[in-house]
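Yeah, one chain of the complex is gone here, protein chain that is, but the others are all in their spots.
Up next is chain A:
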Amino acid sequence: MARYRYPKIPESEVTPEPLYRARRKFLRQSAGLAVAAAAPGLLIKPAAAWQGGLDAVPESDLSTDESLTSLDDITSYNNFYELGTRKRDPSDWAHQLQTDPWTLSIEGEVNKPGKLDLDDVIRPDELEERIYRLRCVEAWSMVIPWVGFELRKLLERHEPTSRAKYVVFESIYDPDNLRGQRRDIIDWPYREGLRMDEAMHPLTLLAVGLYGKPMPNQNGAPIRLVVPWKYGFKSIKSIVRIRLQEEQPMSAWEEKSPEEYGFYANVNPHVDHPRWSQARERRIGESGRRETLMFNGYEDEVAHLYEGMDLEKYF
């Protein structure tokens, strides 16, 4: 099996040293400022400490340098059926999602299961900015500057057992507040899953912010998954439960239409969806279409996970 390698960075992308030094200095200063700014709040509510520093986290080597989609487009064009099925519904009804307090359960095949407060899940020193392409199965795409940390860091803290083969995620279920959940559009709560090696991959992120600010509700506050080489629906929003198990789980979309939404849902220009040709995509904010890249452009990083698999069968 090919060993995983971090992508090579072209010379043009390397920051010149004076800029690099200036940036480090700026980060140190802003980090200091963030701590100072959070200090009065610490007495009342230590929770907000990580939120204040989201704009000062280091940028990851795994980021793309493609131009960012505007904040306005990222936050007003969403699929988040808990808040409604139209693209504008999630931003219109974002206030219905209650994100504080928030607990995240980690259970199943782990030595240290637990029900954690969000502030115990998020460790400020693990946060990075990750600029990823996002490709929706509906054939549109965006470039989003997430702030988050690698899922594997959280999983490792809870010590997966040898029987942990898959990770299952579950979104918030709150039909009293979330208008979309009062109708049987899909079988609530929303569920998604990853194979263990996919979950442990360095690209797989738990995101808590974007554009240096806490995650907007319509984008899956307070904590969501981001799996950039898979269609957007795999990147489950507003997670309340993470469960490790031996059997392959069934995702909410897969259960609804197994012939349309496979478990893997890897971005693949060669396998069409019955409703959308996947060969090309519309980058939001751009005119024209661009050709869709295998694994959404993350082929060098993830192709080895699927070596020997028939991707038409395991779509």
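The definition used in the following text is that a contact is a pair of C-beta atoms (placed from the backbone, for glycine too) under 8 Å apart; a residue touches a chain by one contact, two chains touch by 3 or more; residues count from 1.
Please note the rule applied: contacts and distances are computed from a predicted model.
This complex has a chain not shown, and the name its UniProt record holds, of "Chitobiose transport system permease protein", "Protein-methionine-sulfoxide reductase heme-binding subunit MsrQ", "KipI family sensor histidine kinase inhibitor" or "Electron transfer flavoprotein small subunit", is "Protein-methionine-sulfoxide reductase heme-binding subunit MsrQ". Checked against the full complex, the one of A:62, A:186 or A:302 touching the unshown chain is A:186. When the whole complex is considered, the residue among A:102, A:140, A:166 or A:315 that touches the unshown chain is A:140. Contact with the omitted chain, checked across A:63, A:76 or A:99, is made by A:76. The chain not shown here is touched by just one of A:67, A:85 or A:161, and that residue is A:85. Of the residues in chain A, those that touch the hidden partner chain are 72-73, 76-77, 81, 85, 87-88, 138, 140, 183, 185-186, 256, 272, 274-277, 279-280, 282, 284-285, 287-289.
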